[in-house]
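All remarks here apply to the structure that follows.
Removed: one protein chain of the complex. Kept in place: all other protein chains.
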Amino acid sequence: MLDVKDLTIEFHDHLAPETVVFDFCLHMEPGEIVGLVGESGSGKSMTALAIAGLLARHDMEKRGEILFEGKDLLSCDRQQLRALQGSRIAMIFQEPMTSLNPVCRVGWQVEEALRIHCPQMTKQERRQRAMQALADADLKDTQRVYDSYPHQLSGGMRQRVMIAAAMVCEPKLLIADEPTTALDVTIQAQIVELLKRINQEKKTAILFISHDLSLVRQLCRRVIVMQGGYIVESGTVDDVFYRPKKAYTQKLVGAIPECVRQGTKGNTGKLVLSVENVHMGFVQKRRSLFEKKRRIEAVRDVSLSVREGEAVGLVGESGCGKSTLSKVILGLEKPEQGKVVHYSEHPQMVFQDPYGSLNPAYKIGRILEEPLRIQGGFPAAERRRQAQEMLVRVGLDEKIADRYPYQLSGGQRQRVCIGAALMLKPKLLIADEAVSALDVTIQAQILELLRRLKEEMGLAILFISHDMRVVYQMSDRVVIMKDGQFVESGDTDTVYFAPQHPYTEQLLLAAGIRT
Amino acid sequence: MMGKKSSTNFKVGAILTGIVLVCMAVGFFWTPYDPEAMNSARKLAGVSLAHPMGCDNFGRDILSRVLKGGGTTLLVALGTVAIGACCGIVAGAFTGYYGGIVDEVFMRINDALFAFPSILLGLVFVSLLGSGKYNVVVALGIAFIPSFARIVRSEFIRCKNMDYVKSAKLAGAGDLRIMFVHILPNVMTTLSSSVMIGFNNAVLAEAGMSYLGIGVQPPDASLGRMLSEAQTYLFSAPGYAMFPGAVLILTVLGFSLLAEGIKERRQGS
Partner (left out) sequence: MKYFAKKLAGLVATLLAVSFLVFAAFAVIPGDPATAMLGTEATPARVEELRARLGLNDPLIVRYARWAADFVRGDFGTSYRYNMTVKSMIWDKIPITLTLAGMSFVLIVLISVPVGILCAWHAQSRLDRTVMVVNQIIMAVPAFFSGILITLVFGLVFHFFTPGDYVSYHTSWSGFLGYLFFPAVAIALPKAAMAAKLLRTSVIAEKKLDYVRTAYSRGNRTKAVLYRHVLKNALIPVVTFLGMALADMVAGSIVIEQVFNIPGIGRILLTSISNRDYPVVQAVIVCIAFLVIFINFLVDMLYRWIDPRIALE
């Protein structure tokens, strides 16, 4: 059905032409699901856009053939291409919020493909089809969804709306570009289930693009691995994942945090943090004069202790209260009830977004020195020496001290963040989703760095994440949080291999650790 | 493509602004003739080598008056922006960073002041304080505070929740240090282009007020004032209006191109 031969994409907007995709080949049968895997910058999204006919910039050149049902999409004119888009080939994207038009109603957007491709349909018929499509995407209360605007829906619902809008004309090929990356794990699992069902019921072929290897493993039978614009390896999921031939694939597969029983070691270090029965709630801002104020209980009666040299994992999905808890622990917000006791000075934090946590106005050296300046009592030469030592310690070149944050890569920035947090030699470090924004291979390196620092400095780490696999790699003990409460806690192996709470089980299933 | 365009904007803007500033600086110390010396024999004289821009209805040399008057206009604009930006930064920083009831009240007042276009607010203050160079600076300066405060406030609100601010807090930085060492440098980039735009608005507001006869008072020269005097002789001596007008336009154009160029450069990096 789809046959891509030697697709090469070149950009001409720089002085020298830059090739982003080299000789890409792909063959897809009707009703097949193929995974396309690679890290950021591997050219996978470019390839997907080219197949969907959405790469039409005048400063780029595409060579090769994209045969869809016998027709070459690269030599088609715009009109022929348009006739296929939305009716035979549909696409869904990573960010459902920005991919939907914010000022148009959901129903109108779902019906759009029908208005374009089936102009003979009456208004009622279109509406019926759109409702059906919404229902098929497992949306409840379709009437309300139909009439609402995108911002009134949750992230998962928005992606379902995207899927409904893509499927409304029953296309033969659905291209899904990182469709679950922006979503919570349990929602992720539901979307993957939905795609699987659509594939089985409607016989729609799916090209599934993702950086998440475990998702691809769950959904696809065949997989293509890309790096730097080239296809590194392709084959069945089992071959690629369990018998990788190329070094890069091996590295990529090796970077997936595996969950193999590690044995528990008791920790008898000194206590660095104890949280006792902390309770925290917010009064939601009123949206109008007449609305009743609503209280949201963000953290309910939570207790936790962390010892020296110990890493405690805190797992939860967005909105479970983990960020509020971390703020309370750091003293950025006062708890309403209960107390937080620190047994050491200057607990520090590493944040998710390495772009936002480094002050863009200053050079790296100045950022590292800042905590010492605030504390005072360090002469300039001493500050500089300590900053350079720290750069080496977190695995960076000393020369980086003279650069600005925007000149560094994501991984380098996160190393700087860790370094800046450690300048005051804290005993407790809170890492809030510290590796979530990074590519898998970089993720593995940062985790390695954190483990090393933990050993070297006797650091206690509270590791907050939504990613079950990463947490397993990092932690000695785990706490699972849902709706402001701890639903389960214990040492890592026990929680992962003998979960007591159904929610833990659900998370493990979604992460593909239990099957 | 973008790079080429941005440098054109920047270059043209810098050259225009440079020429205007140098001329005004020269005019501050030296003018070809005494800008106030009248000579009835040269009344409304046309363009000549001796008087490159001609003479006005009192026979005064227009070039000298443009140099002097342009300088006054620029100084008034500079003072206006200085008052507006300084007060605006302090007000915006504190209300934006702390929020709460003070912010609420301040924003109400700000909204109320914002309801007055700056020239109208200038008129109100001048009618209260009386006209004259310094009163115009104070009047326009106060009139410009709300717009600067608004920009700084919203930038502070955006920045105060950034992770680097939290990091600084955790390292033990006090509120003042966070506001003025950590946040302010990041606000500066946005602020610098609004300062330039504000400068332009101040030039235009001063010219408008002087044109209306309630700004800079005679015998002080000012571009706006010259334009209003020239209007009567528009048909007989068009140069009288055109030269001051052209200088006004070039000044404003230079600054806006420069602001544009700086903005594009920043986006480029």
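Each chain carries a letter (A and B) given by its place in the written order, and its residues are counted from 1.
Keep in mind that, in the parts below, contacts are C-beta pairs under 8 Å (C-beta built on N, C-alpha and C of every residue); 3 or more make two chains touch, one makes a residue touch a chain.
Values in this document were obtained by computation on a predicted structure and should not be read as measured data.
> Just to verify: which one of B:38, B:82, B:157 or B:253 makes contact with the chain not shown?
Considering the complete complex, B:253 is the one touching the chain left out.
> From the listed residues A:10, A:23, A:65 or A:112, report the one that touches the chain absent from this view.
A:112
> Just to verify: which one of B:15, B:112 or B:176 makes contact with the chain not shown?
Considering the complete complex, B:112 is the one touching the chain left out.
> Contacts of subunit B with the missing chain: which residues?
1, 108-109, 111-113, 115-117, 119-120, 123-124, 126-128, 200, 204, 207-208, 211-214, 224, 227-228, 230-231, 234-235, 238, 241, 245, 248-250, 252-253, 256-257, 260
> In the complete complex, which positions of subunit A touch the hidden chain?
Listed in rising order, the touching residues are 49, 52, 54, 82-87, 90-91, 93, 95, 98-104, 112-113, 116-117, 149, 151, 162, 165-166, 287-291.
Here is the rule we go by: only the chains that are shown with their structure count from here on.
> Can you work out the whole-Å distance between the CA centroids of subunit A and subunit B?
Each chain's C-alpha centroid was found; their separation is 47 Å.
> For subunit A, which residues are in contact with subunit B within the complex?
Residues 13, 330, 332, 346-349, 351-353, 356-362, 370-371, 374-375, 406, 417, 420-421, 423-424.
> Quick one: in the complex, what on subunit B touches subunit A?
Result: residues 1, 162-164, 166-173, 177, 182, 185-186, 188, 269 of subunit B touch subunit A.
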